[in-house]
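Of the protein chains in this complex, all but one are displayed in their positions.
Now for subunit A:
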Amino acid sequence: MSDAITGPQDGSALLPEADELYHPHSWWTRYVFSQDAKVIAIQYSGTALAIGFVALILSWLIRLQLGFPGLAAFIGPAEYYQLITMHGMIMVVYLLTAVFLGGFGNYLIPLMLGARDMVFPYLNMLSYWIYLLAVLVLVVSFFAPGGPTGAGWTLYPPQAILAGTPGQEWGIVLMLISLILFIAGFTMGGVNYIVTVLQARAPGMTLMRMPLTIWGIFTATILALLAFPALFVGAVMMLLDRLLGTSFFMPAILEAGQRLRYGGGSPILFQHLFWFFGHPEVYIVALPAFGIVSDLISTHARKNIFGYRMMVWAIVAIGALSFVVWAHHMYVSGMNPYFGFFFATTTLIIAIPTAIKVYNWVLTLWRGDIHLTVPMLFAIAFIVTFLNGGLTGLFLGNVVVDVPLSDTMFVVAHFHMVMGVAPILVIFGGIYHWYPKVTGRMLDARLGQVHFWITFIGAYAIFFPMHYLGLLGVPRRYYETAGLGFVPPSAQSLNAFISLVAFVVGAAQVVFLFNILRSLKHGAPAGGNPWHATTLEWQTPETPPPHGNWGPTLPVVYRWPYDYSVPGAPEDFLPQNQPDPAHAGAVP
């Protein structure tokens, strides 16, 4: 395996690389227009969490209406649609994608691989500023005449651009422009992440010695670079339909008795483009979460990850398969039944590598020395939640089972479990885990426990009952269900309960925010490696790592990242840059 690396290399031979670092000259270029991936990571995460909080508040308002219909007079049906649309879009794209790739990706890729920075720092900086612009355009749409779009986060035409859908004037236009900007900005970051992983690793860092976090982020970035083009094209075409009156997605339509001047387009085409992006998008947020969780579990259970190679191949296989399942979101759109058969089959095949991952996480925990630290709590909670969401996915992946469940609360429960709550739990876990490296101080563990238990139990209390509501037939995206004969009145009490819990869970996030801000000054000093972790980011000469990360010489890697509880080792772990061959752990 490691035949290309013979003996320790002197990292200083590689000094020319330092030549490529951009050296800031002023406060502005150091902290604001910074080209340092670590600063960019913090900028990305801060912006994403800020807009994520907006989406959280929106979910409160949604729940306010669903739990206590009519209580908030300012939420009419149109506002309700705007709320769910902006909530969903912000959560999926502007929060999760940005935090995992722009945030964790920027911070961890260079550090975990032993690089000094991303390979194109200038482009990396642009990536953030364009992302910020995309977020601002999105925010502006809240204040535009007519408000933000209410087309649903899937933005299906024809309704997305027809009068009668809220935000038809400006909202949809700004939404599409914002998405186009987001994709442009992401591409600049994405080429950086890929090339850094492929071409800028430290001596000794083979692909099969990369931490699973990097495998997850790397594969997710590839997916994003190949999937976002479909959304980009869909957005451009819809913009043309809306602004120039083309008919890419618009069939002949009657509106209020009038024949509109559209005709001959294909609404289904948009759905294909959207879901060719949309399904990989699920894995764009899931794969980094998979990777991070693997590292959290291994570190906090002091045990090597079970089946490292299998874990890597599972990530790659899931990534590849995620491009051939997209139409399982379109079972009720009207498709050739053979297509349904095909897409159901591929969907169920994905369950295999996914199940492998879940088994391996559990087997890593099995008889491990489990430390129930806050990151570990979040990691375990992720496994449970993801498993839960995955199992309901098996129901929805089957055409005949999906048809009655489509567009019910069951779907809402499923995707919140699998791609809402689960990745958010990992983001929290990741922040508790890496905050000491970023700031040099620990987050308060007691506040963390409070935050964890309220969030975890609360998330279950919110979303678990939604499965039941869905089975009752409560439809999704409905402003109110009163007067629907098939919905029993008891559903309303359950809705009220869910809403109350949602308010508590939302409020509990303030604890997290408080913890983050307070610990900046008052947290316990963390030292360089508080979790006794093996990966390179914990072995930096200084904490927080300075510009250039490694001082004069790059680290040299001698082993895989999971040498925990190594018999005979002086401590219970061997960092990746520890030469001592006498205690070399498992291959590779």
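Everything that follows uses one rule, which is that a residue touches a chain if its C-beta (ideal position, glycine included) is under 8 Å from a C-beta of that chain, and two chains touch if they have at least 3 such contacts; residues count from 1.
Simple rule for what comes next: contacts and distances are computed from a predicted model.
Within the choices "Peptide/nickel transport system permease protein", "Cytochrome bo(3) ubiquinol oxidase subunit 3", "Chemotaxis protein methyltransferase" or "Molybdopterin converting factor small subunit", the name that UniProt assigns to the complex's undisplayed chain is "Cytochrome bo(3) ubiquinol oxidase subunit 3". The chain not shown here is touched by just one of A:Val195, A:Ala355, A:Leu372 or A:Leu394, and that residue is A:Val195.
Of A:Phe120, A:Phe182 or A:Phe290, it is A:Phe120 that touches the chain left out of the display. Checked against the full complex, the one of A:Leu138, A:Ala160 or A:Met205 touching the unshown chain is A:Met205.
Residue positions on subunit A in contact with the hidden chain: 1-5, 13, 16-23, 119-122, 187, 190-192, 194-195, 198-209, 225-226, 228-230, 232-234, 236-237, 240, 244-248, 261, 263-266, 269, 272-273, 276, 557, in rising order.
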